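Note that one protein chain is taken out, while the other chains of the complex remain in position.
Chain IDs A, B and C follow the sequence of writing; residue 1 opens each chain.
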Amino acid sequence: MAGEYIPLLVAVPLAGAFFCALAARKSGVLADTIGTLIVALVLALSIYAVVSPPSTHAVGGWPAPLGILLVMDGLASLMLLVVSLVAFLVMIYSLSYMNAYSGRWQFHTLFLLMLAGMNGVVITGDLFNLFVFLEVASLASYALVAFGTGKHELEAAFKYAVMGSLGSLLLLLGIAFLYGYTGTLNMAHMAERLGELGVAPITVAALVLLLSGFALKAAIVPFHSWLPDAHPSAPAPISAMLSGVLIKSLGVYTIARLVFNVYGASPDLLNLLLVLGAVSMGIGVILALRQWDMKRLLAYHSVSQVGYMILGFGLGSPLGILGGLFHLFNHSIFKSLLFLNSGALEQATGTRNLKEMGGLSGRMPTTSWTTLSASMSISGVPPFSGFWSKLIIVMACVEQGRWFYGAWAILVSVLTLASFLKVTKFAFLGKLGKGFENVREVPWPMRFGMVVLALLCIVGGLMLVPEVKEMVLTPAVRVLDHGILTLGEVVRL
Amino acid sequence: MARNDGEAGMTLVVKTVTRLTVGLIFLYGIYIVLNGHLSPGGGFAGGVIIALSFINLFLAFGAKKTFEIIRKDAVTALESVGAVLFLGIALLGFIDGGFFSNFLPQGELFSLVSGGAIPLSNIAICIKVGAGIFGMFLALVAFRGSEREGK
Amino acid sequence: MSLENLFSLDLFSFSPLAWLAAAFAGLFFILVVIYSLNFMKGRKGLFRYYLYTVLTLVLTLGVIFADNLLLLVILWGFLGLLLYLLIGFGRTPSTPATARKALLIVGGTDAMMLLGLALVWFLVYGPGTGLSGLAKLSFSTVTIPVAGGLSVAAFLLLASAALAKAGAMPFHTWVPDMAEDAPIPVTAYLPASLDKLLGVFFLARISLELFILDSTLGIVLMALGSITIMAAVMMAMVQHDMKRLLGYHAVSQVGYMVLGIGTGNPIGICGALFHMFNHTIYKSCLFMAAGAVEKSMNTTDLHRLGGLAKLMPLVFGAFFVASLSISGVPPFNGFASKWMIYQGIIGTAGNGWTWIIWLTAAMMGSALTLASFMKLIHAVFLGQASPHVTKIAESSRPGTPFALAAPIAVLAVLCILFGVFADRIPFGELFSPVLAGEPVFPGLWSSTSATILILAGLFLGMVVYLLGSAGKTRSVAPFIGGEDLDARPSMRVSGVDFYSTVKDVKPLGVLFDWAERKHFDCYVVGLRFADFLGGILSGLHNGLLGRYVLWCLAGVVALYLALIG
Partner (left out) sequence: MIHSWLPYVLCILLFCVGVYAVLSKKNLIRIILGIVIADYAVNLFLILLCWKKGGEAPILQPGAMEQVMVDPLPQALVLTSIVIGLATTAFLVAIAMRLHERYGTYDITRIRELRG
């Protein structure tokens, strides 16, 4: 039991949030300091979690089936790393970006609350506890979407909140079903009990409800319609967090846990995931191609890219899971970078409409090349990180004999490239847009965040170097590939 | 609704009844909180009741009078204080084993001083919830006010 | 895929042919840099320009020497990005669109290549082997016989990337656009030389080393090659812009190489590779000459050019040589390689009657190429000077700076050398050590003696002409219908309308019309279709919350049905 540090991953950002609300109302600088320090601390903790062996922590000293068990296994530590890495860089970016908004302490409070919620979702081993943290993160994200309090922000926040609440209700109902059937909330215990009791109509119903709820949070077609409204409306750093990590920790991660570790992946279930993933990929990318609002375009790509991860999981083989998880990691990096870039462009030019931009590569060289590297990464151009994960997913499709899905992944990848070339074409190439003669490159904190993320996009393929892979990715793959967890083995961690 | 025209608040009847009951409601809230570990109730329920007493005050006497008793800033600050206290109690659990561990002696069953750190948590929750709900009420009401003034 | 592996030489193989290709790449790099010194002078971002140029060379060498398929795919994909960045140096308004189109087609086929890589990996190692197989997937150890759908698919997917890079149909449409918009040195560097080298070299490697082709796939390749030759040359004939016209020829000539590889016999493949080298020489020469014209005249519009032979004699001479070379006129190098390809096609006669079609297409293509170059030479160098040219010639004395002239001259000389001494220099010195046992320059054709005969014939004709017409020639100013042309510039024959009557032929006219409306452009058609689908989907997202919630409920029901069923 070396898991004493696990609760800190939730407690630290929560404490930071309330300290911001308490002490940093008057001083934006203090709020920034607290926010940055807290996120840096969380990042350090997650790196520690990655390098240290898996462990658990029983909250309040109550043993597992009774109390809440926090579980830090390979998957959780990978997700934590993703979340806190992106959060840290986004936080540095926002130091300068959020100057345009009033109420810095509110931003930091909500940001840290969301971070605490996401971390909680990832580390908890208890289904209801997961629901609570999921709601904390969701509520904070609703509020962050409405942060600008403009017309569109409010509209998007309302729709997002209504649909998000509906999703949460489905989840709660599903949890109630499962609790009623198995009499436990601990996920590992639940998996054990489900194995003993066998499949019943109620377990299928619960699965459908839970899957729908998580799919809504992950914005999988047809549950995706809130995302293209909500993600563009938030301030850029928040969009980066929402698209970069929130939909993954709340949606994709939870689906993976549910399908592999609680229910155990049956062929029917995996087929369902494959179809869901493929549909999301296609519909998301086709819609993205038509967009002229840069952030909306990026948002639709999130729908499409989440499809890749689900497709990878749906293959069910170790290679497919590896591809899905690796794509999850990469997508967090490049999608948050793309949103940060859109924020930089918006701040410099005052518009998000691609038609009004143009020729900015000379004016904003850093933004230009970070955008290019992120765009190439998401489009799977070698040697950027996205290429590797797509390669693995395609290889996994081929390995399973799922030719159609492999070809589909390739087609979607080409369309992704098309829409990102549209972005770079209209924003950076060509003649300088009207009124942009005095456009300057954004200040250094924003550039710092973008450049680090861009470097991660470029060297992302190194995650596959055996030493790194063994440490970060393989344990996570093992957790999912291992199938249903049993309480015994979780407690023994 | 609260207007700054001297005759703030509702009619005399309401004011008088409120004056008589508001203290009782407040006290009842505190009772619920302190007995939270023994009987139904606890921090959340008690906090709501305490918040209701302030809401009563606000509705009957208007904003000015209420803010003489408790400032608006204090409400939002108290909310965070409650949260920090609660988190602090949870973290103090590390003294004895881990997060949320009950680090205080348990005391005698069914007496007021029992349950270790649970009553303390209840108090923290009460502060958080009471301030939170009252703050929420203020936020909604104040927004309506500003909207009308805007027009 | 560990680090040690990545940098060890196991990932590379240094075959003699690869060294030859690398030498050519280096040569073109040097020529293009010299050319750029003058051509790109005064433009912004020159540091980046030369950086990308050098990077392109490095990656090209990497691709040429790569033995590991994965390594090749990575370097290959990155080259597409560099192409995109280099096109970005163009200054025409349509440059961004062209850059996007080029990277989309090249990058899109790279994605197909990725699937091809996965298929090859699967064919070799089968399921459940994990990632480790990728690092061992090399040309020198792996051979896959083409049998069954999977291997065919794998070959076609890999080949599509090669075709797109080389600019063959159906992935050719970026080349003419790029020729028009990108700076000339970039066009001469990438689509004209390096990308051709890479594409055809890769196609040859997968056809020879990685896969064992059957005759059906060979016929598919030959058909593709023939269509490319004919369609592109027909398009070239009706172009109005010098660079665009040359761009279509860059497509058309790839057809010969694909055709040669498709024959599957040594002489055809040898001819294809030889043609690939020859093509890079004359096509770069042509583009660089066009660049020199553009530099001094500020336009490449055929209508505004004319009579430049007097002003730029050296460029004219080089252009003339390269034109004859690309048209396959003996004794220049284009003829030598085409001759081998013809023989390769005839060599496939054992596989059925189709060889007649391919041979006809190849020969017709050469004839039409010559025809279109007659148009080009007339419109640019001969004919009557346009007012635009006259104006520039009067105001300043247009010359060709050394940095522009030197590469052009070098390439023109190479055209002659490789043609006249085809059996000695390229084959004797370069190819036969490389091909080790493959047939040396074959057939009943000795290029050197043929050249002597041709020269003798020309000399004889000249003598006859001089003897017959000495003292009897009368020079008058050009006129049409008795009108003095110099006085009436509007009656000048610019050459733009040469062959425009082709469009009046009924079935061809329809095809040209469709081509103009981009019905054959996979890029445009694909985007149109995606846009159509997107329009429908986008209309569904109409902002009504109720509808969105309904979708979610429908999703719940669908999931339920899927899981109980």
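Basically, a contact is a pair of C-beta atoms (placed from the backbone, for glycine too) under 8 Å apart; a residue touches a chain by one contact, two chains touch by 3 or more.
Treat the numbers as computed from the prediction; the structure is a model and nothing was measured.
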Interface partners of the hidden chain - shown chains only, full complex considered: A, B, C
Per the touch definition above, residue among A:W62, A:Y179 or A:W403 touching the missing chain: A:Y179
Contact with the hidden chain (one of A:L30, A:V132 or A:L432): A:V132
Residue among A:V71, A:A161 or A:A188 that touches the chain left out of view: A:A161
Contact with the hidden chain (one of A:R290, A:R363 or A:R402): A:R290
Positions on chain C where the hidden chain makes contact: 538, 541-546, 549-550, 553
Touch residues of chain A, complete complex, unshown partner: 128, 132, 135, 139, 142-143, 146, 149-152, 154-159, 161-162, 165-166, 168-169, 172-173, 176, 179-180, 185, 228-229, 233, 290-291, 296
Missing-partner contacts on chain B, residue numbers: 39-40, 44, 109-110, 129, 133, 136, 139-140, 143-144, 147, 150
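Please note the rule applied: only the chains that are shown with their structure count from here on.
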Furthest chain, CA centroid comparison against chain C: B
Between chain B and chain C, centroid-to-centroid distance (C-alpha), Å: 78
Cα-centroid distance, chain A relative to chain C, in whole angstrom: 44
Touching two or more other chains - residues of chain C: none
Chain B - residues contacting chain A, complex: 76-77, 79-81, 83-84, 87, 90-91, 93-94, 96-102
Residue ranges of chain A touching chain C (in the complex, touch as defined): 158-159, 162-163, 166-167, 170, 201, 204-205, 207-209, 211-212, 215-216, 222-223, 225-226, 228-229, 268-269, 272, 275, 283, 286-287, 289-290, 317-319, 361-362, 376, 379-383, 387, 390-392, 394-395, 397-400, 403, 406-407, 410, 413-415, 417-418, 421-422, 424-426, 429-431, 464-466
Complex contact set, residues of chain A against chain B: 4, 6-7, 11, 14-15, 18-19, 21-22, 57-61, 70
